[in-house]
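Heads up, one of the protein chains got dropped from this complex, but the rest are sitting where they should.
Note that the chains take the letters A, B and C in the order they are written out, and that residue 1 is the start of every chain.
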Amino acid sequence: MSKNITIAAVVALAMTTAGCTTTGDGGMSGGMKPPSAEARAMAEKLTFAEKGFVQDQPMQEGGTGRDRLTQDETQKICTDVALSGKPIDDATASKVRALAKASIKYPSGGIKLGDWEKGRVLAWSGFGFRTAHKPDNHKKREPGATCYNCHQLATDRTGGTIGPSLTNYGKIRGSSDEILKYAYDMIYNPNVTFPCTNMPRFGANGVLTEQQIADVMAYLFDPNSLVNK
Amino acid sequence: MAKSIKMRASLRGDETTVKALITHAMETGLRKGKDGNKIPAHHITEVTCEHAGKTVMVAQWGPAVSKNPYLAFKFKGAKAGDAVKLSWVDNKGESDSSEAKIK
Amino acid sequence: MNVDNKRRLLLRGTLGVGALAGAGLLAPRGVLAAWSKEAFSADSTEGAMKTLLGGTASASDAVSIKAPDIAENGAVVPITVETAAANVESISVFISNNPSPLAANFVLGAGASGYAATRVKMGKTSDVVAVVKSGGTLQSATKEVKVTIGGCGG
Partner (left out) sequence: MLKKILLAIPAAMFAVSVQAAEPSDSPYEVLTELLSKNKDDLYLNQSQQNLMIMPDDPALFTAEEGEALFKEKRGPKNASLEGCDFGKGPGVLKGAYVEMPRYFADTDKVMTFESRLVHCMVTLQGFDKKDKQVKKRHGSGSDMMKLTTYIAMQSNGMPWNPRMDHPKEKALRDAGEVLFYRRSGPMDFNCATCHGQEGKRIRASVLPYINNPAEWTKAVSWPATRVGQNNVRSTFHRVRGCLYQMRYPNLKQGSETATALVSFWTDAARGQPAILPDTKR
């Protein structure tokens, strides 16, 4: 009983400080007219038009441009939510959460913290998976976690504000199993907590490896990390 | 080589304003190239402006002046239609000059 | 004209500057010395100022610097210096925290107004010091420019 209360409190704190609601992010504003079926059909046609995006362009993860443009279930649902001009409804939110939950794989030995200094480098690197006119070469440099674009992370450098500030992340929350799992899930697939969030699914989409996630988590939780100084 | 100097001289009242942009790398000598070696300093050292046979201004620059440098200054004693000449020289001895009519 | 300037003029006359050989006389105000490697490589504002101008300047309302309070791009910081002083001989710009503070020295001839504008590189947050030389005195103004990191969005 007391443990359940603790978990609830930790999650509530995490959610409050995340500054998010369960509203889908990155959508049309309320009151705007959702696009017609014709517009949606044309957009699909244009997305996969041979003369538009380079469909056969090779991607770093293997596969082609066409694969990158092909939506999975979560992306389809979240596009619908974005185009609706309304907050995500409960049924859709549950569906997205369920998809997210099914996607999350945990390390065999449990969630562990890696090297915070490596995590810092990853958190501040925007390199990786960019293609378009100038593809990132993953053989020359390890892809990063791009955290800084959206989050304030520590006080030593300026970060973005699309996501909530993560300064003092571990100092505020401690490092109980519950909060570690919460943070792991947020990085692996944040839709489990915030359906149709702006935040990428770093684990589920294969952007970060298990080790990289451990390092980024160390950057957030390690008492010696600049995040907590 | 395309002209490295873009300049304009405009008269307002009795004062002529000269504005110029010069195409130049302005390498500091501190930057490293792709091969890991330092790129040698290469920057304009002097820009001279002449009007009616007299030097109006000489700008002496170090490598801290921005790439593709901009400069502006003002002087009196010229009239519309007069020619203003601007020339530069860099630390490698390269140079260029250009003339504009005061408008 | 002080001795120091005479010496430099002489230097210039001796060494010459090929590309500028056609330049007219810079009379009667600003005295043109050869480009000073010593001043441009001095590692302090004070040192550079002494080498270039033969002394240090005192702060004055007669000099104004226009520069951004915050520069999100340190590679292109616009600086404009204006002065109400008469008979301005030169306007110099120093970026105190650059490895070599002296950035530019505008030597003005007869008829030139007390005005100079350029754009400079700043490695980090720094004071920008503008020194105006006129009537044998050195007057200055100082303005801090905070250099921040730009966005990554491209």
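In this section, contacts are C-beta pairs under 8 Å (C-beta built on N, C-alpha and C of every residue); 3 or more make two chains touch, one makes a residue touch a chain.
Since the structure is predicted, the reported quantities are computational estimates derived from the model, not experimental observations.
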Contact with the hidden chain (one of A:G65, A:G114, A:G170 or A:P195): A:G65
Option touching the unshown chain, where A:T79, A:S103, A:S125 or A:T167 are the choices: A:T79
Where the unshown chain meets chain A, residue by residue: 25-29, 32, 35-36, 38-40, 42-43, 46-47, 49, 51-55, 57, 59, 61, 64-66, 68-71, 74-75, 78-79, 82-83, 126, 129-134, 146, 148-150, 158-162, 198, 200-201, 205-207
Absent-chain interface as seen on chain B, which is shown: 2, 6, 8, 10, 12, 17, 19, 21, 67-68, 70, 72, 103
Residue ranges of chain C at the interface with the undisplayed chain: 66-73, 75-78, 80, 82, 115, 117, 119, 148-154
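The rule is simple: only the chains that are shown with their structure count from here on.
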Distance from chain B to chain A - Cα centre to Cα centre, in angstrom: 50
For chain B paired with chain C, centre-to-centre distance based on mean C-alpha positions, whole Å: 15
Two or more partner chains touched - positions in chain A: none
Chain B residues counted as touching two or more neighbouring chains: none
Touching residues on chain C, where the partner in the complex is chain B: 17-20, 23-27, 30, 32, 35-36, 40, 75-78, 80, 95, 98-100, 102-113, 115-122
Contact footprint of chain C on chain B as seen in their complex: 15, 26, 28, 30, 45-46, 48, 50-51, 53-67, 69-78, 87-89, 93, 95
